[in-house]
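Heads up, one of the protein chains got dropped from this complex, but the rest are sitting where they should.
Read from first to last, the chains carry the letters A, B and C; within each, the first residue is number 1.
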Amino acid sequence: MTGLDVAFAAAGTVAAASAVLSVTTRHVVHAALWLVVSLGAVAGCYLVLGAEFVALVQVLIYVGAVVVLVLFALMLTRAPIGPNEEVSASPLHRALAAVLAAGVTALLAAVLVPLARVVGAVRRGGPGTTGLGEQLFGTWVWPFEALSVLLLAALVAALAVAGMARGRGAGEP
Amino acid sequence: MTEAAKGSRAAGIPGLVRGLAATARTLARPTHTSEYPDAPPSLPPRSRGVIALLAENCTSCMLCARECPDWCIYIDSHKETVPATTPGGRDRQRNVLDRFAIDFSLCMYCGICVEVCPFDALFWSPEFEYAELDIRELLHERDRLGQWMATVPPPPALDERSADPAEVSALGKPARAPRAPRQAAAEEGQA
Amino acid sequence: MSPAVEVLVRTVAVLAAFLVLPLLVGQTEHKVMAHMQGRLGPMYAGGFHGWAQLVADGVKFAQKEDVTPAAADRPVFRLAPAVGLVPYLVALAAVPLSPGLVGADAPASAVLVLAATAVGILGTLMAGWASANKYSLLGAMRAAAQLLSYELPLVLAVASVCLAAGSLSLTAIAGAWSPWWLLWQLPGAFVFLVAAVAELQRPPFDMPVADSELVFGAYTEYTGLRFAFFLLAEYAGIVLMSLLFAVLYLGGWKGPLSGDLGWLWTLLKGFVVSVLVIWMRVAWPRLREDQLQRLAWLGLVPLALLQLALTGVWVVATA
Partner (left out) sequence: MIHLEGPFLLAAVLAGAGTYGVLARRNAVLVLIGVELVLNAATVLLVAVGSTGGDRWAAGWVLTLFVITIAAAEVCVALAVVLVLFRQRGDVDVTAEAMAGEGRR
């Protein structure tokens, strides 16, 4: 165990615990807020792993935009204060889901943890921000361009979906 | 987009600049604020602050109390007999003012009492700093009303170009011709 | 100096700047706004021209009762001011006043500042939702819509400057600055300024706190110190955005006698920008919600993209 190990363990524990809380809480908006904590802690993990730029992008895009959008959508689709049983499925359904989720976790852990020795250990030797930029606009430039097209398509699609609803709404008597 | 919206868009940028210019101009000019408790306010002449009482002129005629729209003037008086000054003369009765109070929590500063007073006992004073913490203390008695007489400004000078008062002009006129005797007039009528 | 002491000194310095500079901007707003409206502003607290007015306000806020509405979501309601305030503190620490004078010298400080300010909006959203008040909720939703829309042009404008300087570090950006940028990055500077004012929810972009419609938006239910924290966050935001504008577009510490007094230049330029922000508040009326979105998507985003293309072409052409 090194100091960085301890730092990662702390951030990782927070991330895991708040992730579990965010899928189990009965308060609708609390779920999104726990997601913020989880994503922030994951960004902290990236920081510990030496990927500052990725951590900052995580905060900027995920916390700053995605979660805000999620919160916005929650508030628009009725998010009462206080616990609400309606947000989760029936107890049986939940139990099955929990079994499945535990299975997923166990399976992934069983596959990944033995691999950890094979891959090695993190020496904070990632490409760095400069290297990241070079990779992004060198090796990965075409996927990058494709992604920008995807973003544009998503924007247009969101507009189209919203516009479709409005068009229908206007057509109603 | 409608035509009106287009017009407002075209007017947008100059409008914004004008807004900035107007505020900058105001910034450069002296402010309008008067620092009241530190600097005395410059009130317009004859401003209506409070009603002062000259108790010596008051005859307790009750005109003001009766004309007051919200009945905020309280007057108490009693009659006093003044003995005859000449032998064989009659004793005279006279009103003596016991209490004169104005409730400034009710007063609406209409000034009707000042207007109707036939004996010049009520005056407008520009004094306005008589606020109280308790509304009941706004009922001011005769002595307090009397103190405000000191702040009443002198009446405005008469206009030089105006006609003389009736009393003065009457003095300058020649005396009327004496009336014809009653008898003569009667005779003329008969003729 | 041992690392621990240095960290302590830096923390204290940033904290002091965080507490003093917003007060300075607040007092400037009191006085400048008053004189622009033909008034004097506060004149009594502290004696000379009411310089201690905001300190007195702070004392007043500290004395007030801390009310949490009965229907509110207590933990979220109480946490929201901190979530609104702390990101600005983090961001302010990363803004350099001169090459050697910076709270925390992060390699990608431009992105750090943007990321931190993006988190600040969560405080408003939490406050608005947790207050159990329809005006608060409406204000929070307006704030969310507005901040999401203006985040994009803001990031694009900063990206343009980063591209021009070839660095993500604010120190390096200001180091690469030359007066020619004033013209070259002018559209980007305009976009940044407008988007920054909108991010701060300052007039003319104060729809989320429009007093005639929503009382005080997401902050309606707040009292005492928690309310003061939101106010502090607003003014800290002005300080942050003004300093950022000074560093990104006005060359930061560059100017005559910049050897030792460079930090003074940065502060001075930032102060001028914050006076401009105050001036906008006095001079212009509030935008309507649809005008707000129209300006962001049809005005600022294309302009920022244009600036980005211009910068890219120039950088490639001169490389």
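By definition in this document, a contact is a pair of C-beta atoms (placed from the backbone, for glycine too) under 8 Å apart; a residue touches a chain by one contact, two chains touch by 3 or more.
As the structure is a prediction and not an experimental result, all values here were calculated from the model.
Colleague: Of the chains you can see, which ones touch the chain that is left out?
Modeller: So, taking every chain into account, the missing one touches A.
Colleague: Can you list, in ascending order, the chain A residues touching the missing chain?
Modeller: The missing chain touches chain A at positions 1-2, 4-5, 8-9, 12, 15-16, 19-20, 22-24, 28, 31-32, 35, 38-39, 42, 45-46, 48-51, 53-54, 57-58, 61-62, 65-66, 69-70, 72-74, 76-78, 86-89, 93-94, 96-98, 100-102, 104-106, 108-109, 112-113, 115-116, 119-127, 132, 135-136, 139-140, 143-144, 147, 150-151, 153-155, 157-159, 161-162, 164-165, 168-169, 172.
Operating definition for what follows: only the chains that are shown with their structure count from here on.
Colleague: What's the distance between the Cα centroids of chain A and chain B, rounded to whole Å?
Modeller: Going by mean C-alpha positions, chain A sits 78 Å from chain B.
Colleague: Just give me the whole-number Å value for how far the CA centre of chain A lies from that of chain C.
Modeller: So the centre of chain A lies 27 Å away from the centre of chain C.
Colleague: Just give me the whole-number Å value for how far the CA centre of chain B lies from that of chain C.
Modeller: 57
Colleague: Can you tell me which positions in chain C touch chain A when the two form their complex?
Modeller: 71-73, 76, 106-108, 111-112, 114-116, 118-119, 121-122, 125-126, 129-130, 132, 137, 140-141, 144-145, 147-148, 151, 155, 168
Colleague: Can you check the complex and tell me which residues of chain C touch chain B?
Modeller: Residues 32, 34-40, 43, 279, 282-284 of chain C touch chain B in their complex.
Colleague: Quick check on the complex: what are the chain B residues that touch chain C?
Modeller: That would be residues 16, 19-20, 22-24, 26-27, 29, 31-33, 35 of chain B.
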